[in-house]
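The following block contains the structure, expressed as C-alpha cells.
What you see is the complex with one protein chain gone and the rest in place.
The chains carry the letters A, B and C, assigned in the order they are written, with residues numbered from 1 in each.
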Amino acid sequence: MPSLSYLVARLLQIIPTFLLVMVFIFLLVRMLPGDPAIAMAEAKATDAQVVQIRRNLGLDQPLPVQFMVFVKNTLSGDLGRSIMMKAPVSEVILSRLPTTIFLSLYAVALAVLLAGPLAFLAAMRANTTTDVVIRGVFQVGLSMPVFYIGLVLLTVLAAQLRWFPVGGYGTTFLGNLHHLMLPALSVALYTSAIIVRNLRASLIEVLDADYVQFARAKGLTPRIVMTRHVLRNALVSTVTLLGLSIGNLMSGTLVTETVFAIPGVGRLMLEAIFARDYPLIQGLTLTFAVMVSVVFLLTDVVQSLLDPRLRKS
Amino acid sequence: MSALGHTSQRRPNRLLAFLGRAFARPSFVIGFAIIACSILLALCPQVFAPYDPLAFDMTAIQQPPSLAHPFGTDNFGRDVLSRVIWAYRVDMQMALLATIFALTIGVTAGAFVGYYGGIADTIFGRCVDAIITFPFLVLVIAIVAVLGPGLVNMYIAITMVNWVYYARLTRAEIMTQKANDYAAAGRVLGFSDRRIIFRHLLPNAISPVIVYWMTDMALAILLGSSLGYLGLGAQPPAAEWGVLISEGRNFLLTAWWMSLMPGVAIVLTGLGFSLLGDALADLLRAKGR
Amino acid sequence: MSEPRQHTVLELRYLRTEFGSRERPLIAVDDVSFSVKAGEILGLVGESGSGKSITLRSILGIVRPRGRVGGEILWKGRDLAALDEAALRKVRGREIAMIFQEPMSSLNPLLTVGLQISENLATHTDLDARARKTKAVELLEMVGIPAARNRLGDYPHEFSGGMRQRVMIAIALASNPQLLLADEPTTALDVTIQDQILRLIQSLSRDLGMAVILVTHDMGVVAQTCDRVAVMYGGRLCELGTTTQVIGDARHPYALGLLRSIPRDVAPRTPLYSIPGAPPSLSALPPGCAFTARCPVAGLECGDVRPPLAAVGQHHQVACHRRAEALAHFRQHEAAS
C-alpha cells in the first residue's frame, strides 16, 4: 500500500483544484448569455417579472457578493436550490447520480470484457490479418458518434428484435442490467477502442521484454507467465488510461443519456445549462470535480499497488 | 560537442530512412493513403462533387442510392454524396484547426513547466487538474454558448480545453528526457535553456505527442459531430458529417442512407488517422527511444 | 570429482534455426555441432548477429513459435528438438537453466526477489512454502548477496546491477540444473563486478559439476573463464578447441583477426587492427564460407564450397580451405608491426 503521507498529500491536492473549479464555474456560468430569469417561464415572463425574479434569486447583487455567498454556502455543504427543479441541488444530484455511476461502471466493465481478450489476441498475432481486423472493427467504435450507434442499436435490438426495452431505467438491479445494456454497449464501444489501442501496444512491448524470456526459460507454465509476468506489467500503463476513461465517462454519458432516456446527471447538466440553472450547474460541476479527482486518486493507488517502483515517490 | 552537433548533420538521411521504414509497414501506407485522399477531397471538393451540395430539388426528395445519386438524396432533394464530399472540407479543417493550436500551446506550456518544475509545476498541475476534472463536452458547450455559435468559436472552445492533454503529455516526456545525460551536457556547454528545450529535449519528447495528435484529430471530428447533433457545431446549410447524421436520424428506416453515408466517411477518416497513429507509435518505439 | 568431467551432458548435431517465411527463411544458426561435458565451461564467441545467442535460445526452445529448430539436441541421450512444448518445459529451469545479459530488465520489476526464486522451486520441486523460503535464502547466500534473509521481500529496483545479476543466477540455479546457458552475463557490468560474477560461475560449475555454455564477444572473458572455445560467424561454427589452442594457436582467419584486435603490449598510439567490413546480414550469406567477403586470404572456392570442420590438432577443429595462407598472412603481419 502506498505510504499514508503520499495519500494525504494527494487528498490535499484535491482542495486547490476544487477551489479553482469553484472560481472557474462561477465565472463561466455568469458569462453565459441570458440568465435563469429569462430562461424560466417559457420566456413568458414580462420585463417587470424578469427584474423581480432576478431579485429573488439574488442575481442583482454585485458579482463579488454573489461569489462570497456561493463560497460560504458551498463550503458549509449547502449547494442552494435548483431553479429548474425547484428542489435542493444536493437532493436532485443524489437522486440522479447513482444512475450515471451505474452506467459508467457498467460501460467500463463491458469495455474491459470486450477489449481485454481482443487486445491480447491482437498483440499475440501483431501485424497479421487478425490484428488489423480487430483494430479496424474497434475503429468503427471509436469514430461513430454515439447518437447514431445508439439509435441503430435501439432500432434493431430493442424495437424490432425486442431483446431489450427501448431505453429507460429499471427498478431492480437485474432490471437495470437489462435496461442499460444497450447504452452501456454504445459507450463501451468507444471506451474499449481506446483500451485496445493502449493495451495492445503495452502487451507487445512486454512480450518482448527480457524478464518474460527469462520466465519462459525458467520453465514456468504459460498461465503463470501470462498472468504473473505479462498481464501484470501490461496493466500498469492501462490502469491510468482506465482511470481517465472512467473519469470523463462520468460526464461523457451526456449524449447517451439523452438518446436512451436515462435519468442521469450527464443529461441533467445539459438541461441545466439550457435552463441557465446556476446553482444546479455549479453543484453538478463540483460533484464531477470531486468524483473525477477521487477516481484519479484511486487509479494512482491501484497503480502503486501494481508497481512497487511508484511507492516510494 | 560532437555528440550534440552530430545528430543534426545526419538529420536529412535519417528522415529518409525513417520514411523508408514507415512505408514498409502496410498500416502506415493504408493510413497515409486515406488521409491523403481526405485532404485532397477537402482542398477541392468542387472537382469531385457531382452536384451543388446546397441546391434543392423538390422533385427528388429522399431517393435511395442510384446511379444518378450514388449516396441517394436528403429531405431537401440535395445529393448526399456531394454533401459528404463538401463536408470533408469542414471536417478535415475541424480535425486540423481544433487540434493544431491545442498542440502548440500545450507542447510549449508542457515543455517549459516540465523543464523548470518548481512552483510553476505545482500551479500548472492544479490548473490542469481543474480543467481535466471538468466534463469535457460540457466545458466546450458552455464556451461555445459564451462565444456564440460558429466553427471558429468552436475551435477556440476546443483549443481552450484540449491543450491541457497535450501539456500533460509533453510535461511527462520532458521530465523523463530531462533526466538523460545529454540535457546536463547541454547545460555544461552553456546552451540557453530555450535552446536545450527546443533543439534537444523536444525532438526526443515529441514522438508520443505526435502519436496522440493523430488520434486526437479523429476525436476532434467526433466531438465536432456531437456538437453538430446538439446544434452548436457547424451552422446550416454548411454540410458537416455530424450535422448530416443528425439530419438523417429521423429517417433511419425510411431514408437510411442519409445517416449511413456520412457515418462511413467519419469511420474511414478516423481509421486513417488511427492507422497512422498506430504505425507511428510502433515505428517511434522501434527506434528505441 | 574428476569422473563427471568426462561424461558428455549435451551434444548438438547439425543444429539449425530459421526465422521468417518457409520459402525465404532467415537462417540464424546453420549446422552447428559441438558437445559439452559436465563441469566444463564452453565459451561461445562471435560478433553480434553471429547466432551465438540464438543457439542458446534454440537449445531451450524459447525461440518458438516464431523460430523453427532443426537438427538434434541430445541432452543426456534425449533429443530436445523433438520434444513438444509441455515436455520441453519440464527440462527448462529444472535441468537446463539460462541467464541473460541485461540485469536491469531481466527481472520482473513488479515481483519480489523471493517470489521470483520460489516460483522456480514451486514449479520444479515439491518443497512446501517454508522449505522454499529457506532454500531461497541459501541460494542468495551462495551467490554472495549480503544479509540475504531480509532481502527476500525486496524488489529488483532495490538492487544494484551486479547484485541483480547474482539474483538472476540464484534464480536460475534454484532447481539444481546440470547445464547453465549464460548469454553475455557480464557485458552490462563494470570490470570489477564482471570479475566477481565470472569467478562465481566458475566455482559453481566446479562445485556442482554443472556444465556451462558462456556466450560472449569478449576474448578476455573467454581466456579467464572457459575450458574450451567455439568461434561462430554468420550463424556457422568456424573454429572449435581448448582455450589455449584457440587463443594461443588460432587457425581460422576470423579467429586470428579477432585475436589481433586485442591490444597487446605494443608502443602507445599504435593503431589497433580491426577486421574490415561489417557483420553479414543473414539474408545475404554466400553458400560457401560466411567470412569470404572480409577474409584477407579468401580464394575462389571459398565463396562456393562450404569448408568442413577439419581436425588440426587433438580436440582442435577449423572450418577453412586456406588455413596455411591465413597463418602465413597473420604471422607475417605480426612480425612487421
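Note that in this section a residue touches a chain if its C-beta (ideal position, glycine included) is under 8 Å from a C-beta of that chain, and two chains touch if they have at least 3 such contacts.
As a convention for this text, contacts and distances are computed from a predicted model.
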Subject >> Name under which UniProt lists the unshown chain, selected from "4Fe-4S dicluster domain-containing protein", "Heterodisulfide reductase", "NADH-quinone oxidoreductase subunit J" or "ABC-type dipeptide transport system, periplasmic component" >> reply: "ABC-type dipeptide transport system, periplasmic component"
Original post:
If you put the missing chain back into the full complex, which of the shown chains would it touch?
Top reply: A, B
Subject >> Residue of A:Pro33, A:Gly58 or A:Gly175 touching the missing chain in the full complex >> reply: A:Pro33
**OP:** Determine which one of A:Leu268, A:Leu286 or A:Val301 touches the chain that has been left out.
**Re:** A:Leu268
**OP:** Touching the absent chain in the whole complex: find that residue among A:Ser104, A:Thr191, A:Thr258 or A:Thr299.
**Re:** A:Thr258
Subject >> Positions on chain B where the hidden chain makes contact >> reply: 56, 75-76, 145, 148-150, 229-232, 235-237, 246-247, 249-254
**OP:** Tell me where the left-out chain touches chain A, residue by residue.
**Re:** 32-35, 38-47, 49-50, 52, 56, 84-87, 92, 95-96, 151, 154-155, 158-159, 162, 165-169, 258-263, 267-268, 273-276
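The working rule: only the chains that are shown with their structure count from here on.
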**OP:** Could you put a whole-Å number on the gap between the CA centroids of chain B and chain C?
**Re:** 50
Original post:
Which chain A residues qualify as touching chain B in the complex?
Top reply: 13, 16-17, 20-21, 24, 28-29, 31-33, 127, 132, 135-136, 139-140, 142-148, 151-152, 155, 197, 201, 204-205, 247-248, 250-252, 254-255, 266, 269-270, 273, 285, 288-289, 292-293, 296
Original post:
Mind pulling up the chain A residues that touch chain C in the complex?
Top reply: 209-211, 213-221, 224, 228-229, 232-233, 236, 306-309
Original post:
Tell me, which parts of chain C touch chain A in their complex?
Top reply: 57, 60, 62, 89-94, 97-102, 105-111, 119-120, 123-124, 155, 157, 168, 171-172, 181
